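Here the complex is missing one protein chain, while the rest keep their positions.
Letters are used for the chains, namely A, B and C, taken in the order the chains are written, and counting of residues starts over at 1 for each.
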Amino acid sequence: MTVAARFEIEYLQYLGPDGKLVAEPPAAFADPKTLLPLFKQMLFVRTFDSKSIALQRTGKLGTYASCLGHEATHVGIGGSMRPEDVFAPSYREYGAQFMRGVKPREVLMYWGGDERGNDFEGPRHDFSWSVPISTQCLHAAGAALAFKLRKQPRVAVACCGDGGSSKTDFYAALNSAGAFTLPLVLCVINNGWAISVPRSAQTGAKTLAQKGLAGGLNSFQVDGNDLIAVLEGMRRATELARAGGGGSVIEFLTYRLHDHTTADDARRYRSEDEVKDAWTRDPMTRLRTYLTAHKLWDEATEKAWAEECAKRVDVELNAYLETPVQPVEAMFDYLYADPPPDLLEQRAAAIALEKRA
Amino acid sequence: MTVAARFEIEYLQYLGPDGKLVAEPPAAFADPKTLLPLFKQMLFVRTFDSKSIALQRTGKLGTYASCLGHEATHVGIGGSMRPEDVFAPSYREYGAQFMRGVKPREVLMYWGGDERGNDFEGPRHDFSWSVPISTQCLHAAGAALAFKLRKQPRVAVACCGDGGSSKTDFYAALNSAGAFTLPLVLCVINNGWAISVPRSAQTGAKTLAQKGLAGGLNSFQVDGNDLIAVLEGMRRATELARAGGGGSVIEFLTYRLHDHTTADDARRYRSEDEVKDAWTRDPMTRLRTYLTAHKLWDEATEKAWAEECAKRVDVELNAYLETPVQPVEAMFDYLYADPPPDLLEQRAAAIALEKRA
Amino acid sequence: MNVMTKSNDKAGAQAATPTAITLIEAITQALAYEMRNDDSVIVLGEDVGVNGGVFRATAGLQQKFGAERVLDTPLDETTIAGLTVGMAAMGMKPVAEAQFDGFMYPMVDHIVCHAARFRYRTRGRLHCPMVLRVPWGGGIRAPEHHSEANEAIFTNVPGLRVVLPSSPARAYGLLLAAIRDPDPVIFMEPKRIYRQYKEVVADDGEALPLDVCYVLRDGSDITLVTWGAQVKETLEAADKLAFDGISAEVIDVATLKPLDFATIAESVAKTGRCVIVHEAPRTAGFGAEIAARLAEESMYDLLAPVERVTGYDTHIPLFRLEMKYLPSVDKIVAAAKRALAA
Partner (left out) sequence: MNVMTKSNDKAGAQAATPTAITLIEAITQALAYEMRNDDSVIVLGEDVGVNGGVFRATAGLQQKFGAERVLDTPLDETTIAGLTVGMAAMGMKPVAEAQFDGFMYPMVDHIVCHAARFRYRTRGRLHCPMVLRVPWGGGIRAPEHHSEANEAIFTNVPGLRVVLPSSPARAYGLLLAAIRDPDPVIFMEPKRIYRQYKEVVADDGEALPLDVCYVLRDGSDITLVTWGAQVKETLEAADKLAFDGISAEVIDVATLKPLDFATIAESVAKTGRCVIVHEAPRTAGFGAEIAARLAEESMYDLLAPVERVTGYDTHIPLFRLEMKYLPSVDKIVAAAKRALAA
């Protein structure tokens, strides 16, 4: 038998669910102190998330996609990028976006039905939220191609879900990354579910990481609830990309602890037991244990920080709630740089109608 | 280091370019006699191909896609299927279609600009030619899903090219095959070129076969110029599929010895040397040598068979040339089972216009 | 529940005293009926199984008919469209769901190049008896891409039917007809009125005719032509006009393609005036085709210029502004009055 090619999919894990190391952490993250600011950010994100859900329940926000349980993956991804890199999120990676400068009020504006949420102050070149699943992966590939052609040492990072890894755009992105040797990192955030469809129904592949082999990419899995593994995975992938070595597919294994969105009721399709079990792998708990063991965290600090988070989130919530609706002409004003006369006529008519009303 | 998954891509080859065995042939094809009818079909296809090109050059045919050099792959694929299986070709696998009962005159009708070429007598359930690259792969997946749901022991076989393996539809097909464990065989016919774009520009993957790993499929390469390897590869894949074991991706390594189509001029983008070199791996020569060595073939037989082929092809050519153009109403008559009144009015108007002209 | 079944009726009548149901329940009822009636009918899409669809259109179907009749697909619309075409060509009757209007675009290739062409391409050897259902249109305070009225993408494509019901009864009857039709049907469901009101719809398996307009209200002064969710606003506008002594005829186009222009022409021949209402952007929306036919065939009947009340030529905004984008009763009444004043 002749073998034409051989492959292995590696799995990275350093910090186990119990907060103990299961492997020697890589040098860059060996000092637990480096993790502290990220842990604080994870806590902030969780506060933001629960307050946003509450806001939605009171009717003051539209449908909202929770990020509960994804904090290590999201914050780790955002924390591994440089400002000049470009981020192409799907719709729940607030942790990554906050690390890059997007404001919580902007997230709320978006889910609150206001386009201005996408006009965020975070890196002005970052892509906005992408509702059509995985299309952002190809935009990131296009951005990576632009960086390569301009010989800029920038990396494009896109996120999609386990469901999103079935989407043809995801495959197109990894195919392009291989064909053009692009500085692209495709982060597949496998949280077990695509709304009601379990990971097992999406594909016959043993891992989602191995999809990267189809494009000849650097492909591996990480424990997405282990911040160290997330950081190390991203370090490897971004360094490779920045050095001209091409693209990666990283599968982050985590879990969606909340409903898909506030419009969903997960009890219809998954068991309480599964969720309970997933909580035992919560990214927050293990990191708290680890940092506490290293005397970098304690209950008092947590309490103080929790209060601070609550305060900061409230500021953002209020800023969102106080933002007046856009004027009616806003629906005409950002369509073309050079709007045609007919459109301007419609705009004038819409304004006139408002005045009459 | 933890390894989450390991893979190997096997390469099948039995008959080397010099017509000598490089490995023990599998039992099913150990008797060279089994190859003889297929070899004869390969010769027939080659005759058909050269006469079709000649016909195009005289203006009696539209653009035509040659199959020169693909004979072992095409005939081997067609010869491995059962009548009740379904075949979803791209546009140049005449060898496979002839094995299934499609008539050469039907191929000519199609390239001659007449839809009736698609109304072929070959298995009435086979898909017609598919110009939009690789879309047929998903139709085959849909057919395979139908077979599975109806618990029919039928297999769907689709062909696409090396270029076609970059198409999102191809990825979608292999993803579905894995997700639903479908009786689907995806044949990637890697002939080195997609019009002017070389295989190397399509993807960073080392083999095209490994794309199947993305869907968890049975994935391997065969020497597509070696009829035995083609038959063995197809045997493995169709048996697996029929037994409920799911889908395969087979990469057939061959070469497009002609221009892409008669509308193309390959000298613009590839070297004469490359083509000369490819001729040394011609599927016909090696099989002829092998069968001759086994006293199953000789020059006289070849001459007689060549004459027979020429005669048969001429009958088909003439049948094609003598087929009158469809009446103008043919463009209305096959659109809906139940055509709406406006369309019938347009039909009447078109007929009236014809009469006046 | 009083269950009545005729032994020779495979599908069976489920309830002797049908209760009033919403539009979305009518969809579910039609799907269930036809799945009982014809075992080649297969439902597929994202979340259509255990979850019963994000709008609950397929609620209970997987429990009733099994996982081999109601399939959750991988998350890819290209996949759904391509599998549907392939299954249909093999003689099944797949009813696929696109989760939202804004996610149909990856399906366009398989619909236009294949579903709409199989019969034509093979001179009738193969064909595509499939339905693609999709929740359509704005007004439910949903996120981006969940509110699009994109029917015009399909109306220039030969070989398709484009159907848009606007009441529980028509949803039931037209969906049955769509599934039974041997050609591909794009079945767009006005999600804004999924649960707007209830209507008694007998689960009798009676299809309603495709390819015809439904005259919902007779009138003599002006013809209001619309489809989908706007039927409601249009009927309300007719009420308002009646209050002012104006008699408006209201036509629900129901099947956009092929268009039953005869019914519209007949009405305009009577009224001499026409307002076309739809929520898609104006330019090259399907309303243009109706206005064009009037300009070609009803010129001498028209007593006033045709009016279109439509979405603006911009994207439907996120929900804080979306109601200002959509046609409203007031906009329709104003257009009708303009036409009447002309």
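Criterion: a contact is a pair of C-beta atoms (placed from the backbone, for glycine too) under 8 Å apart; a residue touches a chain by one contact, two chains touch by 3 or more.
These numbers were taken from a predicted model, which means no experiment stands behind them.
Chemist: Where does the absent chain touch, in terms of which shown chains it meets?
Modeler: Contacts of the omitted chain with visible chains: A, B, C.
Chemist: Hey, which of C:A67, C:V200 or C:A295 is the one touching the hidden chain?
Modeler: In the complete complex, the chain left out is touched by residue C:A295.
Chemist: Just to verify: which one of C:V50, C:C113 or C:A262 makes contact with the chain not shown?
Modeler: Of all options in C:V50, C:C113 or C:A262, contact with the hidden chain holds for C:C113.
Chemist: In the complete assembly, which of C:V131, C:A152 or C:V277 touches the absent chain?
Modeler: Final answer for the missing-chain contact: C:A152.
Chemist: Can you tell me which of B:T168, B:Q221 or B:T238 touches the chain that was removed from the display?
Modeler: B:T168
Chemist: Per the definition of touch given earlier, which of A:A173, A:I195, A:I228 or A:A350 contacts the omitted chain?
Modeler: Touches the omitted chain: A:A173.
Chemist: Could I get the residues of chain A that touch the absent chain, sorted low to high?
Modeler: Residue positions of chain A that touch the missing chain: 86, 115-116, 118-120, 124-125, 127-128, 132, 135, 137-147, 149, 156, 168-169, 172-173, 175-176, 179-180, 330, 334-338, 340-343.
Chemist: If the missing chain were put back, which residues of chain C would it touch?
Modeler: The missing chain touches chain C at positions 78, 102, 105-106, 108-109, 112-113, 116-117, 120-121, 144-145, 150, 152-153, 155-159, 257-259, 280-281, 283-292, 294-297, 299-300, 302, 304-308, 313-315.
Chemist: Just checking the interface: what residues of chain B touch the absent partner chain?
Modeler: 62-63, 91, 110-115, 129, 131-133, 163-164, 166-168, 194-197, 201-203, 263-264, 268-269, 325-326, 328, 330-332, 335, 342-343, 346, 350, 353-354
Just so we're on the same page, only the chains that are shown with their structure count from here on.
Chemist: From the C-alpha centre of chain A to that of chain C, how far is it in Å?
Modeler: The computed centroid separation for chain A versus chain C comes out at 36 Å.
Chemist: Centroid from C-alpha atoms only, then distance chain A to chain B, rounded to Å. What do you get?
Modeler: 43
Chemist: In whole angstrom, how far does the Cα centroid of chain B sit from the Cα centroid of chain C?
Modeler: 40
Chemist: Spell out, as numbers or ranges, the residues of chain A touching 2 or more other chains.
Modeler: Answer for chain A, listing residues that touch two or more other chains: 166, 168, 201-203.
Chemist: Listing for chain C: what residues touch at least two other chains?
Modeler: 74, 76, 78-79
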